[in-house]
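Just one protein chain is left out here, and the rest sit where they should.
Going by the order they are written in, the chains are A, B and C; count residues from 1 in each one.
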Amino acid sequence: MIIQLSNNIKEQEQNVLLQKLSDLNIKSNLISTQFKNYIVGIPKVDFDIRSIGNLAGIEDIHRVSDDYKLVSKKWKVNNTVIDLGDNVTIGGDELAIMAGPCSIEGEEQIENTVQHLVKNNIKIMRGGVYKPRSSPYAFRGMGMDGLKLFYKHCSENGIKVITEVMQVSQVEEMLDYVDIFQVGARNSQNFNLLDILGQVDKPVMIKRGMSGTINELLASAEYVFSNGNEKIILCERGIRTYENAYRNTLDLNAIPILKEKSHLPVIVDPSHGIGLRQHVATMALAGVMCGADGIIIETHENPEKAFSDGQQTLYYRQAEKLYQKMRLTKELVEKF
Amino acid sequence: MIIQLSNNIKEQEQNVLLQKLSDLNIKSNLISTQFKNYIVGIPKVDFDIRSIGNLAGIEDIHRVSDDYKLVSKKWKVNNTVIDLGDNVTIGGDELAIMAGPCSIEGEEQIENTVQHLVKNNIKIMRGGVYKPRSSPYAFRGMGMDGLKLFYKHCSENGIKVITEVMQVSQVEEMLDYVDIFQVGARNSQNFNLLDILGQVDKPVMIKRGMSGTINELLASAEYVFSNGNEKIILCERGIRTYENAYRNTLDLNAIPILKEKSHLPVIVDPSHGIGLRQHVATMALAGVMCGADGIIIETHENPEKAFSDGQQTLYYRQAEKLYQKMRLTKELVEKF
Amino acid sequence: MIIQLSNNIKEQEQNVLLQKLSDLNIKSNLISTQFKNYIVGIPKVDFDIRSIGNLAGIEDIHRVSDDYKLVSKKWKVNNTVIDLGDNVTIGGDELAIMAGPCSIEGEEQIENTVQHLVKNNIKIMRGGVYKPRSSPYAFRGMGMDGLKLFYKHCSENGIKVITEVMQVSQVEEMLDYVDIFQVGARNSQNFNLLDILGQVDKPVMIKRGMSGTINELLASAEYVFSNGNEKIILCERGIRTYENAYRNTLDLNAIPILKEKSHLPVIVDPSHGIGLRQHVATMALAGVMCGADGIIIETHENPEKAFSDGQQTLYYRQAEKLYQKMRLTKELVEKF
Partner (left out) sequence: MIIQLSNNIKEQEQNVLLQKLSDLNIKSNLISTQFKNYIVGIPKVDFDIRSIGNLAGIEDIHRVSDDYKLVSKKWKVNNTVIDLGDNVTIGGDELAIMAGPCSIEGEEQIENTVQHLVKNNIKIMRGGVYKPRSSPYAFRGMGMDGLKLFYKHCSENGIKVITEVMQVSQVEEMLDYVDIFQVGARNSQNFNLLDILGQVDKPVMIKRGMSGTINELLASAEYVFSNGNEKIILCERGIRTYENAYRNTLDLNAIPILKEKSHLPVIVDPSHGIGLRQHVATMALAGVMCGADGIIIETHENPEKAFSDGQQTLYYRQAEKLYQKMRLTKELVEKF
């Protein structure tokens, strides 16, 4: 059960309400986000919703039978639109395209990527400065130095920055240099990280775990929301199956299902999803056709020399064609 | 290695060739299809291809390093187009749409499905008369009686019939009443059935196994081809994963990969793939966007009363909208 | 619901019973096995079991809520013991060990395997004469010629024969030369084959499918039982997962679960299960510890020269040590 509290609820009204819930043996979670106050109540037994409905200070009450609550579409039918400023949004009518290298490698690389994005009217740049790597001996990213350069060039060009955050202690130092925090597949159930990201007012994109279920992804999103941050984006990036003809199995079924179950925007990552450069574009377009709110892809001036993930990274000329095709596909989807 | 033999190769020339291969310690498989004669040679060690190349009776020689040979794109770059007669083709420029009920249930049902198809200019009707069912106590199909009715009404209306064959002994009795034999996911590696289907001159659509790999699907197709039948269609119908938010996980990654590795046409089955009526259309369209040569969907006048698979079967009005959208999507794909 | 009929039920009593069930809107399946007659009733709605219970000709009635009925432990608490004659049983107190090569390769190989088995007091020999192979160009077994030799040498030495049957038409010709029909993983849901095997009076061992669920395996067994054959053995042989450090993932969890859900004996196949010779013995012993009724392993005089599966086949000296260890492990399990 979700209770939306009035913006002008009085402290005393709130206490009466909490007491009433307690009397009804309902476990209450008081939640304050950047937009609104809620109580998520977990009733142990069935109860008559009318016994609360008429209390003062309540705007609306919704039964939500899902395990996740605040991220469910059951109480919020309209899709969430995330505003990044400067007319860049995710979840609205326009397709959100995020592009850039797997890893930030240096200023020159940032500059030529930004140039490529500006030329193609792409508003969000991706790039990792903290890289989760299976082996401790692999390149692990440029860290804050890289991020500051990354942010500088992007902000000067009206481009928003999305980058991965790997641990709690990074959140604060990164805060001023990111527009969207990305939580990687391996951290999809790093609940402490999700807790902290719920306490800042920056959008968070959560990738589905390596073998994460739809419900687990939504539960992870619930962590962020219930900590106070409503700006959440979900991302399908391929799951682990028995098939090894591709790096991962991009699971496009997840798109319509997530859009059905949740009001949050959904992004598709075809680069990690299929992991083969020659098929990234196809899967990106299929993702748009499935109703994705955006696509995140890896592109690099010279993929063969990229520090990581070169085999799934598009050349600029390939990326350019793809941007166009994605926009045409989005137009068709809008018509349907 | 695939050796394409000349159509007018003389018996003596062929013997010389086979002897030469034997001398080179190459295991030869002489294959005669409805179109052409081939030798598939499996060399045990490296050898100089020129030592055969100049023999009489050879049209062309190709090295094919894949495990599958005749179905590989390595020797046949042009896509296979399957001609069902009456201008109905699969694998050509036009999207092949196959629609109809999960099970054939009776004459009235056949008639109203045919009417629906004619109205929408759909040229291929699906419908099962032999149904593989997990439980021996479930409805197992109308058998030959159903098939004869099914074929009668379709052929009278210029509609082609695709239906599942479950065992060797059915092939002969079904032969005159089907236009495409379908091999179901559970029989995807029923090698005896594939052998026999290679010995008839009717197209065969092979579904990917429940947890079949891309390579296994192509190897199953190789069974049919190497027995003499080049008319093969591949079908992605969802794989088994850990996720149970959907019946199966429709694996659209398979489409570009199969098109890259093989010259055979590829069909997508979104009905079994996602298994949820409200999302079948989305996945069908994504399938078209991925480059599928056709789509097979379940539709029924009254899905709620269908003998099987009702939950994933479209109402006619839903199917009609989908046909239109698929055609528009195909147009866009052609433009790209 | 399972109704066990009296052995001396009169035809008229049976008709009354069937009519009564029909009146109650219960779909009846009359089943006659080599041992007994049953009616499996699938009620559409709840009903009062007492309304049938007092009818003549009924020995016992059981509610069975599982999807599978006759193979369920819910109505038959005692484990099924399969008697192969000559004091060889499966499912009783003694561990059933089945050993032999992957493929029957010739008379000499049969002879030396039989000698190895006799020496080690192993009573069941495995060996394939019909081999399901991914590639049509691979060795597909010696067929009936091989089977006749196989059976001759075994029967002369008091050894029982287990071998794979791949299709319906083979059942009759193989019947006199096998003691146990094996259904392979790829045919685990070949329902026509299961139907026919239910109509002969020979034990049938059904392997779990490549990605078969516990419930599907039991439903496949139900096909055999409901066609009239109670002599069924279940076999865990490894499932397909994302992990590729081993050929398959031997799923030992299946053993206690199958023993809990069904009265049928359960065999473990560690050779295919893990697929690595150096670990077959370990997994075999773990299988015994899990409560398996028997173990099937691949052994060969010279695994390096085996026609198939050499990498997972034990040398005789390894197999001999394993037989001993398995027997000691079984003793310990019995003590527990």
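Going forward, a residue touches a chain if its C-beta (ideal position, glycine included) is under 8 Å from a C-beta of that chain, and two chains touch if they have at least 3 such contacts.
These figures come from a predicted structure and were not determined experimentally.
> Please identify which residue in C:V88, C:M144 or C:M289 touches the non-displayed chain.
Of all options in C:V88, C:M144 or C:M289, contact with the hidden chain holds for C:M289.
> Just to verify: which one of A:K10, A:K27, A:R63 or A:K119 makes contact with the chain not shown?
A:K27
> Can you work out which residue in C:M174, C:I239, C:I267 or C:A306 touches the chain that's missing from view?
C:I239
> Of the residues C:G127, C:G273 or C:G294, which one touches the chain left out of the display?
Considering the complete complex, C:G273 is the one touching the chain left out.
> Touch as defined at the start, partner being the missing chain; which of C:L95, C:V171, C:L250 or C:I297 qualifies?
C:L250
> For chain C, which residues reach the chain that was dropped from this view?
Residue positions of chain C that touch the missing chain: 211, 213-215, 239, 241-246, 249-257, 260, 273-274, 278-279, 282-283, 285-291, 325, 328-329, 332, 335-336.
> Given the full complex, what residues of chain A touch the hidden partner chain?
27, 29, 40, 42, 67-69, 132-137, 166-169, 186-187, 189-193, 195, 209-211, 215-216, 219, 222-223, 226-227, 240
> If the missing chain were put back, which residues of chain B would it touch?
Touch with the absent chain occurs at residues 211, 240-242, 244.
Note that only the chains that are shown with their structure count from here on.
> Closest chain to the protein's overall Cα mean, using per-chain Cα means, please.
B
> How big is the gap, in whole Å, between where the Cα atoms of chain B centre and where those of chain C centre?
Averaging C-alpha atoms per chain gives centres 33 Å apart.
> Measure off the straight-line distance from the CA centroid of chain A to the CA centroid of chain C, and report it in whole Å.
Centres of chain A and chain C (C-alpha means) sit 49 Å apart.
> Can you list the chain A residues in contact with two or more other chains?
Correct list: 211, 241-242, 244.
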